[in-house]
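This report concerns only the one structure given below.
Every protein chain except one is present and positioned as in the full complex.
This part shows chain A:
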Amino acid sequence: MLSYIVRRVLYAVPIAVGVTLLVFALLHMAPGDPVNAVAGPDAPADVVEALRRAYGFDKPLPYQYLLYLGRVVGGDLGVSVATGRAVAGELAQAFANTLVLALGAAVVGFVAGIALGGVAGWHKGTVVDHLATVVSLIGVSVPHYWLGMVMVILMAVELNWLPAMGMASGDAPLFGLEQVRHMLLPVLTMAVIPTGIVARSVRAAVGETLEREFVQALKAKGMRRGAVMRHVVRNVSPTIIAVLGLQFGYLLGGSILIETVFSWPGTGFLLNEAIFKRDLPVLQGIILMLALFFVLLNLVVDVAQAALDPRMRRT
């Protein structure tokens, strides 16, 4: 098991390096000279030249990449063109805000999805199953930015129960009541899709596992419902963990719409702003961080799967 973990971590290294390479290339694939973007279109030639030297753009590309890699490893992601602040700092704050939202949505969505799918799979073909299938289908089909706006209209504008947007003011405790009230609408909106997808995956996995011969064999040796359920859970968990990992990744990366609708100052919100302001260093930083997070997430998922299923440790 330990050797598997070591091998898996070693596999992640070239992937992470590849990510930095792509993000670095992004800068040079963007139309126009990166220096002009910083200096502005009317800057005099000697200023442009000085900037070029200051940023190292006069050096050959491989050397520039190494310089970039060195800065990234040292935690320096450059300076935002729009605000003049360090990208690393802005990003850390935004990422923390997004993480709060994503974790909340993950807890709600995963618990609801597993419960819904588990019950449906265990009672396949019954009324409960059909009901759960309808609910999860609605979950995956409803556009969540639309749902977000409907929730705002209903809960904030009409009923005035919950705040419509933003986080609680800066000094409010992170999981205090005020913050939770602000989180409720975006979290519930975000949780809808993972609920549906997780429910469908769990239902399929549980239903398929119950059809397998070893379940008959467990009954044949007298195991009761609870024990059979334990075996089924253990068998489906590697599959489910893969789905959960993927969904958590989507929650982190794909929250642009939700964060925009609810004005939540997370990475999605920041990304949206950076795109409109052509703030290349911020853009680079966000993409790099989300990509590296995905690499890490996949690593965790793979190790967890191997811990649960001995057959996966061989590869």
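Assume contacts are C-beta pairs under 8 Å (C-beta built on N, C-alpha and C of every residue); 3 or more make two chains touch, one makes a residue touch a chain; residues count from 1.
The rule we apply is simple: contacts and distances are computed from a predicted model.
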Message: Tell me the UniProt protein name of the chain this structure doesn't show, selecting from "Two component system response regulator, sigma54-specific", "RsbT antagonist protein RsbS", "ABC transporter ATP-binding protein" or "Glutamyl-tRNA(Gln) amidotransferase subunit A".
response: "ABC transporter ATP-binding protein"
Query: Of the residues A:115, A:223 or A:246, which one touches the chain left out of the display?
result: A:223
Task: Using the definition of touch stated at the top, determine which of A:63, A:146, A:161 or A:214 touches the missing chain.
output: A:214
Message: Touching the absent chain: which residues on chain A qualify?
response: 125, 212-214, 216-224, 227, 231, 234-235, 308-311
